[in-house]
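Every protein chain of the complex appears in place save one, which is left out.
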């Protein structure tokens, strides 16, 4: 195989020999045109799959952010959850999710074929483009799943979490996805039929994850000691802020796959998406920092880091249809919004250790609204109503199904570890391991 | 230079000006065909070199896995070994290894020219494709070298390790490589002549590293206190499990360069390789987790992480010639296998602190067998025998030469630090440094 490819490459680099005198295969205008089309397709494969690799890397970023913002005694569990999110998510999305989201036959609400990557073209391995597309969509599904991990950190049974993760990747995420993005492979869903704008998934990916996170945090209840007897909010500081910060840098990097990769086309359209993505993230972190500075008298690192993520989530829907200047505004508002949202959710005694609901749920909704508001093609009341319908239906679907799911898990096998286990730490009770064996740790 | 390139780019974006009316250079069907061929070559350069960058990043992943799974008092040494693996490996592969592996004149067992990247085309810098190909092969050679680092951790003299690392990159790895992959540039080696299937190096890279690791661990003997007086096995837990976990994510990312990059061609063939690579890793981590859960009553993070790596190593040989469904099976078996292998090797009192022999040696062999067993083109007894010959010859060559090498180092300059040094830690005795100066550490 490699030998063969190599031989071709050598031939290609020897045009004088290969095409001097008589040509082995006579090129024509038509064969040239076909070769050009094939080349663009090849470039699309390379770009889409590199973008998928960058999005995959976001799993590491999420793991670091979630772990860094929580306690040392829960770090092993968070790493396990993120590893299994992606592993179980990949298998679930291969077996079930992709068919539900993009199956060519459909109930009108979800697809009903294409499970296990079968049947796409009748060959054993299928159309290579389906495989590339699956890879890109698979890392998106796993992203939605992993968002919840932080919100339910430090107090969730590992088995309960695994069940949630599989169901989200196999059913909850793909069904909503089919409403908004199904037409990428089949006849299309009802939301996109209305003209819903969500280019890379502020709603489809982030809000789905964010509202599921909200459901999980509510069903679980807060960590022991998080809220005092008189209702006062107590900070439980993260154990490794540099790790969280590097995680945010990795997520920012991954977003350069997430947003521009959603073109699934290697052409000039990706340039503006890079720029809007970057500027929104920058504006988000600056404005979150300034907001925290005003509120808490010091520039807060947790808020600044979440501000960058807020800007990234906020621009995800509109990255391809808003101007760079608009992206700065969108990110700036997301950065302010995330601080107020984190504080408000905390006041409501919903314990979201990493701010996942605010970053992904709230800023995902804001970004989806903003994609309509700042649409370069113009904004109409019809567009805004459609965006609101998309935002609302996502909340109802994702929060509703996740709430039921977490409740069912809670009632059957149990969702939360015991108080003793929580005091010891979920690492030792669920995995029999400490994260930092050679260090003197507190808590 | 940049100005010139820029001028060209501007020209290319102005087709109306450049090609309206009379064309400066008259395009023909033949010049178009040549331009198309050149474009595919350009795409191959971009893809192969980005893939090489991803594989390079695996060095960071290995450093984190190895360091995370061992003690705090050895972390500096592991970082130094990984940095030097790659640095010395790069220089050695430039000076010697690449010529031995791909030299155009050959003894039949290894190449004998092309050292120092000289002589490939008679120009000062050579054919650019040779340079791209060298870059891609260089990061592979360094991967083979770095696999050993973990197995010999915490007790090896730094100078002894450096000598091993240079010899592996300059001689041991390239000679075996020439047997299986030599034809990529020259007449070809005896193994590939038989039809040996190892697309991206389950055997060529991972088993070579894994069996060399086995030799090193045997020659060195176990760490102090690893096995009790009555032969009982004592766990020496790693000092930073989150670091190890992030390292595995980085390795998984790097494998998206390692396997699909081995096409060295930017086209649709990379899609299936992404999918098989990803599914095998996912299945590996799940099945290793489940196996550890059954064996130890808890889902073990070390085993789960190694399970992902086992799945990745296992699919490396067959990533381009097995179906996605087969990749799930291959990864699943690798995930089970790695747990039993780690336990067995530990019972044999061979101290491999990170499980490198099991992950790379054993699962590399399994993957090479599986590439024959699940071959989409069909499996014959001839194929299976050839795979077994490849697996066996790799063991004999890599284990044999590495064993001799480590023994020679041991007898001459000494391979192992003293007991006192080991108790103090290899960081302070070999490098005069602590990894974590501001932390209260144990051990």
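By letter and in written order, the chains are A and B; residue numbering begins at 1 in each of them.
Rule of thumb we're sticking to: contacts are C-beta pairs under 8 Å (C-beta built on N, C-alpha and C of every residue); 3 or more make two chains touch, one makes a residue touch a chain.
All figures in this text were calculated on a predicted structure; none of them were measured in a lab.
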{"item": "Residue touching the undisplayed chain, where the options are A:65, A:101 or A:245", "value": "A:245"}
{"item": "Hidden-chain contact residue, picked from the options A:59, A:143, A:263 or A:387", "value": "A:263"}
{"item": "Touch list for chain A against the chain that is not drawn", "value": "29-30, 32-34, 36-41, 43-44, 46-47, 50, 54, 71-73, 127, 129, 181, 183-185, 188, 192, 199, 237-242, 245-246, 248-250, 252-253, 256-257, 260, 262-272, 274-275, 278-279, 281-283, 285-286, 289, 296-302, 304-305, 308, 320-321, 323-325, 328, 376, 436, 439-443"}
{"item": "Residues of chain B in contact with the chain not shown", "value": "1-3, 5-6, 8-9, 12-13, 15, 18-19, 23, 27-29, 32, 35-36, 39, 41-43, 45-46, 49-50, 52-53, 56-57, 59-60, 63-64, 67, 75-76, 78-80, 82-84, 86-88, 90-91, 94, 116-117, 124-125, 128-129, 131-132, 134-135, 138, 158, 240, 243, 430-440"}
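Just so it is clear, only the chains that are shown with their structure count from here on.
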{"item": "Distance between the centres, which are taken as Cα means, of chain B and chain A, whole angstrom", "value": "29"}
